[in-house]
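In this view, the complex is presented without one of its protein chains, the others remaining in place.
On to chain A.
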Amino acid sequence: MTARSLCPTRWLRAGVLMPLGILLPLAGAHAQQAPSGAPTPGSAQPAAPAQAGAPAPAQDRGSALFGRPEGADAAKLAPISGPPIPTPANRLPLDKLSVPPGFKVEVFASGVANARSLRQGDQGTVFAGTRSLDKVYAVQTLDGKPTVKVIASGLHRPNGLAFHKGALYVAELSRIWRFDDIEAKLDAPPKPVLVYDDLPKDEAHGWKFIAIGPDEKLYVPVGAPGNILMPPETHAQIRRMDLDGKNVEVVARGVRNTVGFDWNPETKLLTFTDNGRDWVSEDIPNDELNVLSEPGKQHFGFPYCHQGSFTDPEYGWGHSCAEFTAPAGLLGAHAAALGMRFYTGSQFPDAYRNAVFIARHGSWNKTRKIGGDVVVAKLGPDGKVTSLEPFLTGFLQDNKYVGRPVDVLVAQDGSLLVSDDYNGAIYRVSYAR
């Protein structure tokens, strides 16, 4: 017996099924986003040079595919979405992963579908945000076994997390919430307090990484709303604000899309990854590691100059890369350098003290993929990257991903946690003396 045989075609055609939406209980209204256009602060004067000669942004530049050259080889490259259902623990690609001698990698938690940004609470709870799903997770380790709880759902791309004084800050695409005293309330999370929502609603580069700095301010990036375009005053920047969302100022401009930042424990300067533009070439431009030394005064190049040395084929005319703050290091073309943290723990050997661990999600618009690893950057006295070495590798096998690292977290015990949104897992790298 099929429904078709029970349902006269004319009912189906006449929309008799529509009342189902009323008859059936449908809980949880989804957090829908209105189209872009919300007013956003463009408070300070731009440090960017005049936009002389640059064409007005064309409407279709919001597409991730904008700028892709004609031709079959480029056309084979499409964004890669991981599956929504997490990989069971016994099928995670652990045996393919490599770490340097003396280190070991194990599964910290599985069943954390689409796990992205990581934060740890004061009492040890590990929180994970998501981008493709609508959830925020809390992972607790009880008797050595992880338990994964969903503490929030129905959110729109809740990628960004910060933890401060007992509260978890969660950044959706265009809203930031605060869950107070969260670790005491994991089973019945409190109603969140809205911190800030004066943000654009563009999907392109709209998901956020957030962090709270040593200045006790909340840092919130707004990515460029497309691959390569002249960004509106409100975009391609990093803002900071008081923890209640007030006193917003733009601290960095010319930032295409940062999905990871941290503060140098020695200099206290904000250090951030930035993803380079697509479709110029297989091999350039590199993603960048940048340092903000003069908040509000620096422009990091987008869209005029990429990787500190390469003027944009369209927007670079009339400009020189010398006009912009050069990166502290280059992280690979299309490698998708996302989460990063300075190593502030004491478990790893001294050589890693204050080194920067960077998760490279891995390229999609490059024929021979790169990334799909965690690299470690070491900085010289001038703050520039002196070496970039592989640390956790193996997510890329035969030009295909078996996992994709998104964020790194220096846990309280000094181990390094790594999220993998492809498998919905978190790994733990520790040093075994």
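By definition in this document, a residue touches a chain if its C-beta (ideal position, glycine included) is under 8 Å from a C-beta of that chain, and two chains touch if they have at least 3 such contacts; residues count from 1.
Keep in mind that, in the parts below, contacts and distances are computed from a predicted model.
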| item | value |
| --- | --- |
| Chain excluded from display, named as in UniProt, from "Polar amino acid transport system permease protein", "FAD-binding molybdopterin dehydrogenase", "Amidohydrolase" or "C-type cytochrome" | "C-type cytochrome" |
| Touch criterion as defined above, residue of A:P146, A:G160, A:G226 or A:G254 at the omitted chain | A:G226 |
| Touching the absent chain when the full complex is considered, from A:P84, A:G102, A:G124 or A:P214 | A:P84 |
| Absent-chain contact - pick from A:L97, A:L118, A:L133 or A:A425 | A:L133 |
| Where the unshown chain meets chain A, residue by residue | 1-9, 11-13, 15-18, 20-21, 23-30, 32-35, 59-60, 62-65, 68, 74-79, 81, 83-85, 132-134, 153-154, 156-157, 201, 203-204, 206-207, 226 |
